[in-house]
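Have a look at this one.
Omission of a single protein chain aside, the complex is shown with its protein chains in their original locations.
== chain A ==
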Amino acid sequence: MANENSKNRKAILVTPELCIGCRACQVACKSWNQLPGIKTKNNGSYQNPPDLASAAYNIIRYNEVPSQDNPVRWLFVSRRCMHCDDAGCMKICPSGALYKTDEGAVAFDRDKCIGCKLCVTACPFDVPRYDADGKVTKCHLCFDRIGAGMSPACVKTCPTGALKYGDREELISTARKDGFATLYGEQDLGGLGSVYAFKEEPKLYGMVENPAIPSSVNFWHTYLKPLSVIGLGGVVAAAAIHYLAIGPHKDNEEEV
């Protein structure tokens, strides 16, 4: 699937260095997706709301990381769904509610969601949230906008270019040319659809190091799933062969 989509795979390039923490992206996201406001409280940080929520598909994280020459240094990072190529949520979802669009966005079908929350456990980034009705919600890369040739609402509104949308390959090569050595998400999980151009170590920005789908989920997907079908089919075939080749038990022959 990766190869079929790689040509027109779209992505968001996040350049935290350019982010001024205005949170227009949060507002635009709410506006486009018609999400209600969230009652929040002061957690001792300007980061608000404090984390992703069913009504907050993206947030700006206000990482306070003092450096030697800047004792009040803020590192703003847009947190959102990473739109993994190898998406754990999609893999584990038992009802097909999570799916991938042609552009590579991992979107969700609310009507198909059965509220099992398995996607939450399989997501390496702790992204999916559940709304009051027990249905999954998360950033869907504005699949409805990008499918019509527009850019996602957050990118459209970003005043500084900290969020850029476009062909994934182009965004990556442009970031390379601009001198960003560390591109977070270029390779992880088959390549993320949210790529981050960092000047410093990703963990300074609070990013997950070496993100991966839980190994038990991969084991299940790679071995157990096929084994259930192969096992069932194999036994039925073996039974048919046994019946034809050896035949049923005959009580009269037992005395031989």
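Going forward, a residue touches a chain if its C-beta (ideal position, glycine included) is under 8 Å from a C-beta of that chain, and two chains touch if they have at least 3 such contacts; residues count from 1.
Basically, contacts and distances are computed from a predicted model.
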Given "Multiple sugar transport system permease protein", "ABC transporter ATP-binding protein", "Formate dehydrogenase subunit gamma" or "Response regulator", the protein name in the UniProt record of the chain not shown would be "Formate dehydrogenase subunit gamma"
In the complete assembly, which of A:A53, A:V120, A:M150 or A:V208 touches the absent chain? A:V120
May I ask which residue of A:P36, A:P66 or A:G96 touches the chain that does not appear here? A:G96
Interface residues of chain A (partner: the chain not displayed): 92, 94-97, 112, 114-118, 120-121, 214, 216-217, 219-220, 224-225, 227-229, 231-232, 234-236, 239, 242-243, 246-251, 253-254, 256
